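Read through the structure below, which is laid out as structure tokens, and then see the notes.
Heads up, this is only part of the complex; the chains shown haven't been moved.
Should a chain be cited, it is by its letter among A and B, assigned in written order, with residues numbered from 1 in that chain.
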Amino acid sequence: MKTLEITYKDEYAIVQMNRGKVNAINAEMVSEMREIFKSIAANDQVKGVILSGQPHYFSAGLDLIELFQYDKNQISDFFSAFGSLYLELVQFEKPFISAITGYSPAGGCVLAVASDNRYMADGEKYVIGLNEVAVNIQISQNLTEVYAFWMGDGLASKYILEGKLLTGKEAVSAGLVDELVPFEDVLGRAEKQMRLYMKADQKIWRNTKAKIRKHLLEKLDVNGKNSLKEAAELWWKPEIRSKMKAYVESFSSKKK
Amino acid sequence: MKTLEITYKDEYAIVQMNRGKVNAINAEMVSEMREIFKSIAANDQVKGVILSGQPHYFSAGLDLIELFQYDKNQISDFFSAFGSLYLELVQFEKPFISAITGYSPAGGCVLAVASDNRYMADGEKYVIGLNEVAVNIQISQNLTEVYAFWMGDGLASKYILEGKLLTGKEAVSAGLVDELVPFEDVLGRAEKQMRLYMKADQKIWRNTKAKIRKHLLEKLDVNGKNSLKEAAELWWKPEIRSKMKAYVESFSSKKK
């Protein structure tokens, strides 16, 4: 795979996002991620997945520079595929743990909130959160549900409405992140938790996860096409398009 | 308006409750508040509302001294109107922030819990909470829903069942209040948050609020007449009436 590196351990897999320095998410990465999670779901030998990132960047979120070039069909397809990926991750039945190796805003956070545990690198610059409101992207109902699942309705309301990026400490306090660990130990901490899960009877473990997520799954619109349709539409609103252009240009110039 | 003072800023309005020293809520105040919020909801020039109070008193809650004189029809009308006001506040689509300038029990808290953010004056005497059980008033289902929204079911159960008034610190810890600030900075803090909200695309902001409150609104009985019917009935239970009388008398004598 071009954007992912997969390592198989005895009982579980490590999926490392591997697209440049910041792991910006584009159509290809979404497609490969859907493929690998489907393959693992169907493989009885692989009993769990850890999703990991690059040093300092779990994922910087959607690749807005690439997405800004997409035409209407491409945007519509992208949001539909990304909405489907998210749903597939939330519905994934086996243990799924995020090793958040750094910065993880918006789209990066979307992947992480679907997992059962989130261990995050301890560092001031490593922020995480659904900051869609602040970057003029329409968050979907499906995303607000999972945020509320982890942090409760009250904090989810507060943080989503202000488009907040949380520091590690804020994220732990809010229930969004399980633990902060030194950067070099993030993957190890995730693997330790995975080995703990491997000790359980896997049928009981999966039954239990299904029970815990029952009401969450009932609340989700499981048609991926609907999930981010509104976001795809608002993407083309002229005021938003021009703000996005300014954002992309400022970001492109920073990169130089 | 007799009980409210309205200030229009560039993009938002400040509604200051202005009924005596303690802002006790009576039929007239409820009526005026419903009117102003309806007018703001319909006014495209006003994009948000801050609700504020008097120094040291956001609102001491229902004006029990006046309500004690109401006859059956008046009580029934009052609870119906107050229940409707509360529902209109919870359903208000634009940014709505409470600047809690002091003491805010029962009815004062009812107004505040409907808003998106609550900034509260830091001071030992400034308590807040739905203490209905402790003052022999029947809380409505609609009120328990919003309390649980902000603090989770567990804390809502604990605090409602004991009729607890929370200190500022307890309220922040419970998620009922966002931040404590020095008394003189409460309104300024609310305005700072409002200006942050004004930076967002307002269509996206309101869509987002609708998503976050979707399940809450689904749980509410949106017929204001039902909402506090039970409270109006229990109001006339003889044991409760005599306790209320003693309370009103003790409170009236304290005032002298």
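Note that contacts are C-beta pairs under 8 Å (C-beta built on N, C-alpha and C of every residue); 3 or more make two chains touch, one makes a residue touch a chain.
If you're wondering where the values come from, they're calculated on a predicted model, not measured in any experiment.
**Student:** Of the identical chains, 2 are shown. What's the total across the complete complex as given in this file?
**Tutor:** If we count all chains in the complex, we get 3 identical copies.
In the analysis below, only the chains that are shown with their structure count from here on.
**Student:** Enter the angle, 0 to 180° in steps of 5, of the rotation superposing CA atoms of subunit A on those of subunit B.
**Tutor:** Rotation angle between the two copies comes out at 120 degrees.
**Student:** Find the geometric centre of each of subunit A and subunit B from their Cα atoms only, then give the gap between the two centres in Å, rounded to an integer.
**Tutor:** Using C-alpha averages as centres, the distance is 37 Å.
**Student:** Considering the complex alone, what residue numbers of subunit B touch subunit A?
**Tutor:** 95, 116-117, 149-152, 175, 178, 193, 196-197, 200-201, 203-205, 207-209, 211-216
**Student:** Where on subunit A is subunit B touching in the complex?
**Tutor:** Residues 132-134, 136-141, 144, 148, 152-158, 160-163, 219, 230, 234, 237, 239-240.
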